[in-house]
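For this view, one protein chain was removed and the others were kept in their places.
Presenting chain A:
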């Protein structure tokens, strides 16, 4: 970064924090939109959703947490969900046409497998099976027992009764442990923001689903690949779909049990391992550390007593030795 640009940035940051204004810190010229995708995004989705959560807290609890069911056999790779996500969350965006065209362009955005990043809460990747493309949407899976939440030292993550996992930027110290912990490699970080970097990830459009709307990506999907509803209904729908067309699907709903279950569910015609999904067992990731903490407690009970006794024994032995020495030296005198 050039010095002038840096000074400009410091001044804008200072100005904005003084005025208390929200919005993008960076000068908006369309040419550097793609660059901004890796830089700090002036993310406001985190804060907005967290405030909404705080305001609702106990007032509005759905009977059943929500879920999104993704039918990978139906996705056509138009990437309109990416556009809608950026649009709703005020992330750096491009015209929707550019997203749709990317499918046939060469070189294509699909040439490389992408992951979520600071400016993109969701990405669509392309895999090939027997020469046919399979498009896979990737975003936060909203685990039932999130690893990010268990890893966080300052309690900056919350699993809401709606099913969404939310992040509170006003607590985060930026240790990035959540990124280490997430088995799906979802949380991203604003590495180019020196002062107020945030973790960014999909919020399941908490601010929409609490207003009886559906997530932005689900709303825009014209291929019927995304469905939104209570999780038990989505699971039922998933199995119904598989059973109706057993030759089209493999008999596995990804997310039903993976890592203790997630609030995004996937059905597919191709084995999930071939589509970049991690192979996970049924144990929620936090249970690994819970088991350990239990071990520590047991160890404390078993090992603490002998340790204390040992120390006491050594101390009293030394004291006796000293006393006998004192007695001896007294006798000499």
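The rule is simple: contacts are C-beta pairs under 8 Å (C-beta built on N, C-alpha and C of every residue); 3 or more make two chains touch, one makes a residue touch a chain; residues count from 1.
Going forward, contacts and distances are computed from a predicted model.
For the chain of the complex excluded from view, the name given in UniProt is "NrfD/PsrC family molybdoenzyme membrane anchor subunit" [choices: "Extracellular solute-binding protein", "NrfD/PsrC family molybdoenzyme membrane anchor subunit", "Alkylhydroperoxidase domain protein" or "Multiple sugar transport system permease protein"]. From the options A:76, A:179 or A:250, the residue with contact to the chain not on display is A:179. The chain that is not drawn here is touched, among residues A:57, A:115 or A:274, by A:115.
Summary of contacts with the chain left out: across A:124, A:188 or A:202, the touching residue is A:188. Hidden from this view is one chain, which touches chain A at 1, 6, 38-39, 115-118, 147, 150-151, 153-154, 171-177, 179-181, 183, 185, 188-197, 278, 280, 285-286, 288-289, 291-293, 295-296, 310-311, 314-315, 317-318.
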